[in-house]
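For this depiction, one protein chain was excluded, whereas all remaining protein chains were kept in their positions.
Letters A, B and C mark the chains in the order given here, with residues in each chain numbered from 1 onward.
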Amino acid sequence: MTSTIESVRSRPVSSGIPERSRIPVGVLGASGTSGAELVRLLSEHPQAEIRFATSRGDAGRFLDEIEPSAPAVRLVHPDDVNPRDVEIVLLCVPHGTAGAAAAACANAGCRVIDVSGDHRLSDAAEHRRVYASERDESLAAEAVYGLTELCGEELGTARIVANPGCYATATALALAPLAEAGKLAAGALPVVDAMSGVSGAGRAASARSHYCSASEDVRPYSGGRAHRHVPEVEQLLRRMDPAGAEHRIVFTPHLVPLNRGILASVTVRGVSEADVRAALQRRYDGCAFVRVLPAGRDARIRGVTGTNRAHLAVTPVDGTDAVVVTSVIDNLLKGAAGQAVQNLNRMTGLPETTGIPGAQQ
Amino acid sequence: MTSTIESVRSRPVSSGIPERSRIPVGVLGASGTSGAELVRLLSEHPQAEIRFATSRGDAGRFLDEIEPSAPAVRLVHPDDVNPRDVEIVLLCVPHGTAGAAAAACANAGCRVIDVSGDHRLSDAAEHRRVYASERDESLAAEAVYGLTELCGEELGTARIVANPGCYATATALALAPLAEAGKLAAGALPVVDAMSGVSGAGRAASARSHYCSASEDVRPYSGGRAHRHVPEVEQLLRRMDPAGAEHRIVFTPHLVPLNRGILASVTVRGVSEADVRAALQRRYDGCAFVRVLPAGRDARIRGVTGTNRAHLAVTPVDGTDAVVVTSVIDNLLKGAAGQAVQNLNRMTGLPETTGIPGAQQ
Amino acid sequence: MTSTIESVRSRPVSSGIPERSRIPVGVLGASGTSGAELVRLLSEHPQAEIRFATSRGDAGRFLDEIEPSAPAVRLVHPDDVNPRDVEIVLLCVPHGTAGAAAAACANAGCRVIDVSGDHRLSDAAEHRRVYASERDESLAAEAVYGLTELCGEELGTARIVANPGCYATATALALAPLAEAGKLAAGALPVVDAMSGVSGAGRAASARSHYCSASEDVRPYSGGRAHRHVPEVEQLLRRMDPAGAEHRIVFTPHLVPLNRGILASVTVRGVSEADVRAALQRRYDGCAFVRVLPAGRDARIRGVTGTNRAHLAVTPVDGTDAVVVTSVIDNLLKGAAGQAVQNLNRMTGLPETTGIPGAQQ
Partner (left out) sequence: MTSTIESVRSRPVSSGIPERSRIPVGVLGASGTSGAELVRLLSEHPQAEIRFATSRGDAGRFLDEIEPSAPAVRLVHPDDVNPRDVEIVLLCVPHGTAGAAAAACANAGCRVIDVSGDHRLSDAAEHRRVYASERDESLAAEAVYGLTELCGEELGTARIVANPGCYATATALALAPLAEAGKLAAGALPVVDAMSGVSGAGRAASARSHYCSASEDVRPYSGGRAHRHVPEVEQLLRRMDPAGAEHRIVFTPHLVPLNRGILASVTVRGVSEADVRAALQRRYDGCAFVRVLPAGRDARIRGVTGTNRAHLAVTPVDGTDAVVVTSVIDNLLKGAAGQAVQNLNRMTGLPETTGIPGAQQ
C-alpha cells in the first residue's frame, strides 16, 4: 500500500482553513451507496481531507461516473493505499470483510469507523450466528456502538466505532429512551413496522431493485425477527434498561418505492403518551439532529431527506394502552454516512455538526 | 329525472349476449376515482349495461377526458337521470350525500350498492359520531356489509349493500377469520400498520396529493384509532366473534408513493402460525379472489394490482407469541369498484367472478 | 422435444367456447418482459390455447413468481417442447437466437411470430451490420413486417411475421402515412425525440435499470442514428413512399422513470397540419387501435397504458413550416405483445381485436 494523495483529482473549494489542520481520512469501499455518500460529505467537510477512496471493482474510475451526485474523486485499489497516511479510516466494505480490514487499520495505528455490521454485536456467538463470519474479537470487544445521541463520552477515545444500521437507528431512536426511563415493560414486545427506500438495499442490481419491480409496489421481507438489525436494537435496549432486562421486538421491514428514507412505526403498549414524550425529550434535549415533533404534527420522510436529522412523532391510541412513535431518517445520512461523520466529529473533538446537513438552529 | 340511455356514446364490443338479458345499472358519482373504475369494469361486464353515469361537476364531458383509463362514456347531471331506468344503482358520491341518494333510489324501487361510507356502521350514534351526517336509519338498518367473502346468503336479497372501505377490506380479510375461529383474545389489540397508494385519497387536488409532495415520501396520518375505517373493522370483528366480544385495533395508515394498492401489516399476539393459517384457509377455501400464500412467499402489492384479488401471507415471529399477517389488495378493485361488482354479481345470481379481473383459476 | 400440455397448471376460466376450436400456440422465451406479457394476453384469449411457455433459465418455476402480473403458468425448458404441438410459435427470445429458433419452427410446420429483431430488416447485409448475427436468409426473405395497420393482406398467409420494435411502432405510425401520401420531402429529416419507460430495457437487472438510478432521472442513449430501431423505420418509409425515396430520421431515445409507455415526438418540416392530419386519418380510418386525436387534445402515455392503442396528436408550429406529431403507445402492448396477438388474429382469420385490451368502440 502506497500513498495516493494524488488520486484525488478535484479538491473542495478552499475554505480558508489551513490544509495542515485538516484531519486526513480514507474511505474503503467508496463505490457503494454508503461509501459514495460518505465521500460526498467528507469532500465538503471543512476539517477533513480525503486521502484515499478505494474500490476493488471500480479502481481507476471517477466516482461521479458511478454515482452522479458524488464528486469526481478517482477510486484507487485498496491494495494501493496505506492506512498510515490517514488518521481515521471509514469502512464501507461489505460485512464479513470489514472485520479483517478493521484489524489491519487498527494495527497500522488508525482509528476506525465501521459502517458495515461487523462490529455492532458485542457477543461473539451472536455475531457468528447473525453474520456467519469471523472477526478479531479483541478489537470487537473495544468497539463503541455509535448511535451518537445515545453514546456517552466513549467516542472521544474510541479506537473503533461500530456505526449502527439504518433500520436500527430509526428504531432505537424511538425505543431506547423508553428503556432507559424504565418505561418499557418486560414482554411489552414493541411492534415495529418499517419502510425503507430502495437505496437501503445498496447499489447491486437485482430483480428486486429493478425499477419495474420496485415501483408501484410495497413488499415486506425478512419478517419475524429475522432481519440482521433486530439483534442490534435488542442489544441496545438491554444496555439502556437500568434493570438490564431483555426486550424483544417484532420487526417487519418493507421495501417502498422511493430512493432514500426510512420510516419506522413503533407501537408500544403499557405506556402513556406523556411518559413517552418525556422520555424522548429528556434524552434528545439539546441534540442538533433529533427533533421530537409537537403533538399533531406527523413525521414524514420528506422532513428529513437530504439531512442527518431524525424526526420523532408521538401519537396516543385512543381507548387503549398503546402509543405509536413514528421515527423518520434519511437512511444514507443519519442511517449511515451522516452518522459516520457525526461520530468522526465527536471522535476528533470537532463540533458535532461540522460538515453535516440539517443541524437544527 | 329522465332517461339518458343515449348518453352513453360508446358501447362495449358485442359479446353475442342478447342485450335484453343484461342488467341495467347506473353509477352516481362516476367522475371520482372509484366511480370511474366502476364504469370501466361495468362497461366491459358481459351481463351489465350502464344506463347512466352521473357527475355533478363534470356533466357533459366524456369520462376519458377526466380519467384516461376509463371509457368514453358521457357524464350526465344527476338531476337528469331516472333511477327507474335501472335495476341497481351504484353510489360513488361522497359520504354525507349517499344517504339521501340511497333513500331516493330505494324508494324508486332500485337496489343500491353504496361505495361510500354512509351505510357501513349499523349503530346510528356511531355513524353520526364518525361521519357527522344523517341518513335514513330504517334503510341503514337493512344494509348488508358487503365484504363479499364474509357475507352469507344475505346479498341475494339485499335491497342495500354497504361496500366496505379499502383499508377495512385489507384489514378485515386478515383479522375476521381469527375472530370467527375464536382465536382473537379479548384485549389482544392487533397492531395494523397500513400503507396506501395516493389514489386512496381520491381525485381532488390537494397539497398532499401533489406529485412533488407525495413522491419520495412516506407519511402517517389519522393515527391512533382516528381513521374512519377503524369502527368498520371493529364492528365486523365483534360480529364474527362467536362470543360477540369487542376487539379494538391499533390502526396507523400511511401514504406511500404509488398509484394503487394497499398493504396492511397486521401483528397479532397470543396465536400460533398454525392457528392463523388454519382459520384463514378454512374461511377462504374455494374463494376465487382470496389466496393464502404458502409459507415463505411474501405478499406484495404488485401481486394483486389491477385485479380483485387479496393475497394473505402469514409469518411467525420467532421467539415470541406474535404472528404477522400481511394483506394486500388493489384499493380501487377489491377495496372499492371490484368488490362492488362482486357484490352486484352475488345480488343478481351471476357467477361471482363475472366481468372481474384476477379470478383464480 | 416432447409435448408438455400438462405444464400449464392453471387454465383460463372456461368461456364456453369448445376447447377443440382453440388455436394451439407456444411461447419461446416466456420469462422476459415481452414474453410474460404475451403469456398474460394469450392466457385470457378466448380462441388461443397456450401449449407451452419456455424459459431456458427459469424452467420449472411458475411465471407469476417472476412477473407477478402474469398467470401461474409453469415454465418448461425449450428442449422439452415440440413445435409440432402448436400451430403458431411466438418468439420472445433475444435477437441473435431467434433466427435459428424460427427456422426450426418453420421446418416443423409452424407459423412464427418473431417478437425479436431478427427478421425485421430485409437486407441481409444491413441485418448483419445492425444485429451482428446470422439468420436463415431464405426464411427472412419471406418475413412480413407486422406493423398491423400498415400491412396488407399478407398476414393471412404469412409463414413468418417480424413483429416491429416498440420505438419503431410509435415512430412509424406517425411518419409512414406521410411517406405514403408523398408528403415527406427527400431530406426533410424528421426529428424524433422519444421517451420510453424502463420496461423497454427488459427484465435484466443492470446499473441503468436500478430503481435508484432510473427514478428522478431522464437520460438519452443511443443517439444520432445509432439505435437499432432506426433502420426499421427508414426501411418502412422507403417502402411506403410511392417514389421509393430514402428517408433518414434523427432519432434520440430517452429513458424516463415510468414502467410502461413510449412517447415519440416527431417534428416534420415542409408539411401543413392539414396534410398531416389528412394522411393520418386516411390511413387509420376504421382502425380499432389507432386514434388521431382532435385538435387541441394532447397525446399522453396514460391514455394508452394497459391497452393496444396508439394515440396520435398533430400540432402545427406557428410561424414555421413545421408540424409536430406526438405518438404514444404502451411499449409492451402495441409495442410488443399486443401487436403480436393482433398479428396472430389476422394470421388466423379471427377478428383483429379478439382478446386484446383497448379496442375502440
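FYI, contacts are C-beta pairs under 8 Å (C-beta built on N, C-alpha and C of every residue); 3 or more make two chains touch, one makes a residue touch a chain.
The structure displayed is predicted, hence computed values, not measured ones.
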Which visible chains touch the chain that is not shown?
-> A, B, C
Specify the residue from the set A:Thr148, A:Ser196 or A:Thr305 that touches the hidden chain.
-> A:Thr305
Considering the complete complex, of C:Ala59, C:Cys151, C:Val250 or C:Ala278, the missing chain is touched by C:Val250
Quick one: say which of C:Ser55, C:Ser116, C:Thr305 or C:Asn343 touches the chain that got left out.
-> C:Thr305
In the full complex, chain B touches the hidden chain through residues 33, 66, 197-199, 203, 205-207, 209-212, 214-216, 257-259
Positions on chain C contacted by the hidden chain, ascending | 189, 191, 193, 195, 197, 213, 215-221, 223-226, 248, 250, 252, 254, 256-261, 263, 265, 267, 269, 298-302, 305, 313, 315-320, 322, 324, 326, 328
Determine and list the chain A residues touching the chain excluded from the picture.
-> 10-13, 64, 68-69, 71-72, 216, 300, 302-303, 305-306, 353, 359-361
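Just so we're on the same page, only the chains that are shown with their structure count from here on.
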What chain is the most remote from chain C, judged by the mean position of CA atoms in each chain?
-> A
Using the average of all C-alpha atoms in each chain as its centre, how far is it in Å between chain B and chain C?
-> 36
Cα centroid separation between chain A and chain C, in whole Å?
-> 46
How many Å are there between the centre of chain A and the centre of chain B, using C-alpha atoms for each centre?
-> 41
Indicate the residues of chain A shared as contacts by at least two other chains.
-> 197, 215-216, 257-259
